[in-house]
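What you see is the complex with one protein chain gone and the rest in place.
So, chain A:
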C-alpha cells in the first residue's frame, strides 16, 4: 500500500485542496514560482461521480457528480499535481505549484512552516468552531409518562 513518502505527499495534497483559496493564495505569496515553471496540464474543470454506500456501509451506488479542477506543473525539476473540488482554476494552480515545490528538499522545510502548518491550523480552527457551535444545540429529551 502507501509507502511513507506517498503518505506525506497525500497529506499535504489533501490539505492544499481543503484550504480556503484565499488563505492558500496569501500563504503562497511569499514563494516565487521557480524559473523553469511550465504548466504541463493547465487547470481544467471536469467531473467526478460521487459514490455513496447503501445504508452508509453497504454496496456502492452512484450518488451524483461533483466539479473538480485538476492541474499539473513542472517546477524546480519536480512535477506537481492538484485535484481540487470546485471550479476555481487558481486554487488548482497554486496547489499544484505548492506540491512541486514541497518535493524540493531545499524548499520543503520553509513551505511546510509557512504554508502547510498555517493552513492546517486554519482548517482545524474552522472545524472546531463549527463543531462547538453545533454542540451548543445538543439536547436532552425527557419522556413524559402518559396519563400523569
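We take it that a contact is a pair of C-beta atoms (placed from the backbone, for glycine too) under 8 Å apart; a residue touches a chain by one contact, two chains touch by 3 or more; residues count from 1.
Here is the rule we use: contacts and distances are computed from a predicted model.
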Quiz item: Which choice in "TonB-dependent Receptor Plug Domain", "Carbon-phosphorus lyase complex subunit PhnI", "Carbamoyl phosphate synthase small chain" or "YCII-related domain-containing protein" gives the name that UniProt lists for the one chain left out?
Solution: "Carbon-phosphorus lyase complex subunit PhnI"
Quiz item: Out of A:35, A:106 or A:135, which touches the unshown chain?
Solution: A:135
Quiz item: Considering the entire assembly, which residues of chain A contact the chain that has been omitted?
Solution: 2, 6-7, 9-10, 13-14, 17-18, 44-68, 70, 72, 81, 83-87, 127-143
